[in-house]
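Quick one: the structure is below, and I'll ask about it shortly.
Shown here: the complex without one of its protein chains, the others still in place.
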Amino acid sequence: MPRVKIYQFYLIKTSILNYREVDGSYNVAVAVVNLFKNLVTQEKWNTAKDLINLIKTCGKLLVKELPLQTSAENMIRRMLKIVRDEYTTACHEQEELDIQESLHKIVTSEEEIDDYSKTVAELKDSILDHISEFHMELETSIENITKEAIKHIHTSEIILTIGKSAIVEAFLKEAAKHRKFEVIVCECSPLNYGHNTAISLSQSKIPTTLITDSSIFGIMGRVHKVIIGTHTVMANGGLRAVCGTHSVALAAKYYSVPVIVLAGLYKLSSQYLISHEDKFNQFISPESVLKYSEGILTSLVHVYNPTFDYVPPELVTLFISNAGGHAPSYVYRLLSEMYHQDDNDL
Amino acid sequence: MEKIGERYSLLSYIREYFCKILHEEKDLSPGIAAIKTLLYVLENDKSETVQELDSNFQTTIDIMRNTDVPVTSVASGCELFLRFITFAKLDYKTFDECKKVMFHRGKIFMKKLTNARGKIAKLASTFITDNSRILVHSKSRLVLKAMEHAVSLHKHFRVFVTYSSLDNSGKEMADELKNIGVPCTVILDSAVGYIMEQVDMVMVGAEGVAESGGIINQIGSFTMAICAKEMKKPFYVLTESFKFTRLYPLNQRDLPNEFKYTSGHLRKDLSKEHPLVDYTPPSFITLLFTDLGILTPSAVSDELIKLYL
Amino acid sequence: MNSKTVNEKLHSKTNVEKENIIQAVVVADSFNKTFAPASHCLALLPLVNKKLLDYTLEWLNIAGVNEVIIFCSSHVNEIKQHLSDKVYLSIDIKVLVSEGCYSFGDVMRALDRYAVIRNTFVLLSVDVIGNFNFVPIIEKFKTIQKNDKEISMMTLFKEIGNQRTDLGNNFIVAYNSENRIIHYHVQNSRNLELPLDVVLEQDFVEIRNDLLNPGLAICSDAVPPLFSDNFDFQTINDFIRGMFMNEEIIQSTVYCEILKGNNYVAKVTNWPMYQIVSQDIVRRWTYPIVPDISEKYSYSKNSIYLKNATFSQGCRLGSDIVIGSDTKLKKNVYVHNSIIGCNCLIGNDVIIENSFIFDNVKIDDNSVIRYSVIGHKCHVKKKCVLEKNCILGPLVTLNAESKINNIALISKTSSSSICKLTSFSDGCYVYENSDSEDEEIASLVCEQKIHENNELSSASEWGSSCSVSSSPINLLDDVNIFYNEVIDSLTRGYEDKLKCENLILEINSSRYAYNVTVNEVNYNILRAILSIQMNQEKPTMKEILQHVDSKLKYFTPILRNYIKNEEAQRDCLPAIEDVVFTSDKLKTISPKIIQFLYDKDILSEEIILSWFDDISKNDVHNVKNILIPFIKWLNEAEEESDESD
Partner (left out) sequence: MEEKSKEEILAERKQRKAAKQLKKKSSNKVVNESHVKDKIKGNLEENLDKMKISQCDNDALKTSNESMSVNPDLMTHFLDNDKKFNFSSNNTSFNNETSSNISISNKECGSGIGNGINTFMESVSDNIKTKSQLKSERRAKQEAQRALKTQKKLDEKNVEQFETSKIKVNKLKTKFTHKIPKTVDVHKVLLFSHLYRNSSIEENNILTNINTEIHKAVLKLGVQYKNKVIIGSNARVVALLNTLKQVIADYRTPTEKDFSRGFEKVLGDVMTYLNNCRPVSVSMTNAIKFLKWHLSQLPNNISDREAQIKLREAIDDYIKEQINMAGKAICIMVQKKISQDDVILTFGYSSLIERILIESFQVGIKFRVIIVDAAPLYEGKELLRRLVKSGLNCVYVLLSAVSYIMKEADKVLLGAHALLTNGYVMSRAGSSQIALIARSYNVPVLVCCETHKFSERVQTDAFVHNELGNPEELMKADLWKSNNNLTPLTLMYEVTPSNLVTAVVTELAILPCTSVPVVLRVKPTSSTLS
């Protein structure tokens, strides 16, 4: 299968960037988008159908290469959606863009089961434009989110965050320019992402306290807001976030502290929680929990080192994305705008 | 003159036609039956003007509502059908082609509705994981179908079915499940609270889905939903999209009577009658599996808005 | 468009500068038949449903290596065949063939002839499983190279802690502050011999025996020639030893790098290692090279990995299980801690525990399989029972109700290089493991054994910490610690048959460490010897007798060493009271013990007699009657001797 080989060549680039890293989903997203830009320009395809298949084949490989990166998956879906949109707009201008399954559609639909096989003039260009448009959106996403900062953080607040998230850091630093407030960071062992966050925050003159995971509940009583990032926002508004987030969210709920989640739209996935292991969680080497050099012990005990927690939507107060703030219940809508249903399973 | 005769004869036939469908195809939802009937009417209708047609539909609907079938889905189905008529009306000038289009669309419409179940079953069955224990309320064709599908994927799970003493439909459900080789236990409706801590999820069908995203379903569902929430178990609803109704019940009393009682009972003293359905508010529902995909309750009203506003 | 992309590819390569290309040499042959008959080609031996070769390549693929040279001397076509449909993104694969290589050294020499090595390269054999990135290590290598032109090799060791006796880390390495190896030797006893002069010329020496040597090394391009120059080098270890044995002759140095943390590496040298490594994979130490990521299995609790396997009602899964795709389990199958390959068919009520079942195996109803390996396309018929260490080669068919136990290596082929075969059921042959091969054909380790090992290896450590819990402030008194250690050393010595001299040395050292008085030593030695437990629980009288007897025989030199004078004898007799008389079993054979000591002239009769008088005064353990006959005999013996002169 020579075609596949070609994509693999592109994949080399992406497959190298953080193979095992859980963070940096933004970079992955960007990388993937670029990748597909190349794909669209450099590959030979006639109809949208070809392109869609092309992207799907490539996408599958990519997903296999970056098992931890749902954002990659999301981007693929987004690309497909873009193609479909451009196609439909090109085909019948008058028709409104909504090609989702909907009651309305059921009612009004004619026979046309469109399989994207018509050839359309300069579809390529329009798609490319759209992609680069989207690329822009991606690049601005963080800054759009950070813009919101001062709307949510007031003076002398105590804010708790967990783990390491580029957006959260940027957000807090932005706020710090205008307001004086304290930040508490949970170290989030065993990987201790929290340490880096704490250091980088404190370096930009934000009074920061680094606490152990065990102190979360104890300290939550005095926290005013919980601001966290997430790895993925799931279709029902739940979170797939770094381990320990669930306890934070629960503690926050217990003391009724608002939980604000910062997530670029590229983190929205059409995934639902089915089981806590398969396709949802990633179990990395137990080393960081129990050292291999502990000797015989390691062969006698089961040690789990999951990467993610599932946080049910009812524990989330607010999402802040580059499209503004939303309630968890609204995620569904964003989703239906961003992805096409047929792409839910690649 | 004879036109009136025809019309009369047609309408007079409707009742038995409707009942015939229901009688012939046991596992057909009344809603679909109703739509079929309406299509039948549309097909054989001789009226020239839209108004006439409308009035015919109206009468048909009334007739069907007065039969002794649970009216909820009938209502929603008809509503939807009328809606799509109006759409058609907007699109086309002359009445004939309008009618033609209507009929054409009607066929597609039916096709989609009939495919819906398969689609839903597929969606729902992914949520049935190996060795899971599932609680089911009374009989629901969709749930059954979903489980069939799951079995075809070699999934092993066990089911608890409430007896649903209203019409003992739980028993049938249990038998059907046994036939497809799913181990299952029938429990008393009153045992829901007890069983809840052993199960992993609750799956129910629905007779209607209100605009709030809540569901109208066989009496007992509400109890089940409350228990599920208390015990933090997911509460899944399987339903076709034509069951979405424009209705916003505030509580059980607010639910219109013709939903709660069959037309037969409606005439009697309701205080002595037992309601057939109850209303489960959206806050108790985890997800709805529909032919439009997996929806959160909030998404339901979204759909209805798109359709009716 | 293909041409275009090819250019792209070239382009991409060129921007990695030629000399910075990292090469890896994979030796696809172990030059022994450890895994026969299960698989004759090491590279294609399945480990957790994946060929060893694939593990190696998958690892190198993410390890920053650009070019992989697979070096095989046998089964060439099979390997090529296997590689044909594999795609790896970031590595180019070359296969070099040279017939008539009979050792690792030969391979290196052949490599030298081929002259494919451009630069520093990674040298490993196909049975090495790992998951880490070589780039930083190679960087280290290069930086060292700047200061030390002589550097020829950097061996990698994995830190495994020194409780893992099961990993066979029986070597000691000493290296200085620059990680240069100054001493390396394989040893069995716990005491190491380290030439003082070597140590003294260093200002910093680290000596470790808590390491695993996976036979994995970063080599400079000077290594293959070195092998060519020295024909006696057969293995890497030879090489390393050679390096500092005659440093002045061969002007080159060997460094080492200790792998810590997430960097996993291990070598599948024999069946026990095979077991351990597959468990490590299943327990995810090799992340990200684990079945659910690389092979798209689905992972669930208790480390169970499935891939569209189909179950029937009543199947029970324990923990640590991998079941390959399209495998069917019929009713009431029980699986625990086992690996089952792809499209196998497991019949009703089959029990599979701690076993490895390769692809396309058919196991009929009611069979039981424990601690066994079943090669692929085997067919085990009804009601077979394979307990402990049955290893079936490919294509074997076992008749119904055949029962096999302990090392039975069965294969279809009658031709075997390692040892002669006797015919088994229809067209199958059993390897007779001739004595010479005994070590060669290492069989699976059975769980219980492992357990004992822990208890022993960890007893001293945990023992101390446990005894604390009762009353926290009591520091274990030195004598007890001493006693524990003596027990440790003796048990170990007794098990792997160490020289008594060494043991004595150890005991002495611990004695000094805890300033234990002579009397206490004498007492504790005997006490320790007598109280070394035996392996099987509730043994018969006879067994105990044998056990005790053998112990005493074995440790006689030690006893001789310590119990020299009457004083000492008096010291050690209480030990007999405390150990022997307190256990009813031993009590009955106490005369035998004493007699033994008497015969060996460790206890003189006067002492025994006087002692007997003491204890018989207030006979707490009421042993009097038991001993009486023996004492009588003694007295008589005495008289006789008197008469004789």
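Structural remarks
The letters A, B and C name the chains in turn, as written, and every chain counts its residues from 1.
What we mean here is this: a contact is a pair of C-beta atoms (placed from the backbone, for glycine too) under 8 Å apart; a residue touches a chain by one contact, two chains touch by 3 or more.
None of the values given here were measured: they were computed from a predicted structure.
Checked against the full complex, the candidates A:146, A:305 or A:329 give a single residue touching the omitted chain, namely A:305. The missing chain, though absent from the display, is touched by one residue of C:203, C:232 or C:599; that residue is C:203.
The chain not shown here is touched by just one of A:144, A:189 or A:344, and that residue is A:189.
The missing chain lies against chain A, touching residues 187-190, 195, 198-199, 201-203, 205-219, 221-222, 243-244, 246-247, 250-251, 254, 276, 281, 289-291, 293-295, 297, 300-306, 309-310. Contact between chain B and the absent chain runs through residues 197, 231-232.
Rule of thumb we're sticking to: only the chains that are shown with their structure count from here on.
If you compare A-B with B-C, the chain pair joined by more contacting C-beta pairs is A-B.
Centroids built from CA atoms put chain C at 45 Å from chain A. Separation between the centroids of chain A and chain B, computed from CA atoms only, is 36 Å.
Those residues of chain A in touch with two or more other chains are numbered 275.
Residue ranges on chain B touching chain C, taken from their complex, read 130, 154, 156, 183.
For chain A in complex with chain C, the residues that touch the partner chain are 2, 4-6, 8-9, 11-12, 15-16, 19-20, 42-44, 64-65, 67, 275, 277-279, 283-288, 291-300, 302-303, 305. Those residues of chain C whose C-beta lies close enough to touch chain A in the complex are 1-2, 4-5, 8-9, 12, 62, 87, 89-90, 131, 158-164, 166, 210, 260-262, 264, 276, 279, 283-288, 290, 292-293, 296, 298-303, 319, 450, 453-454, 457-458.
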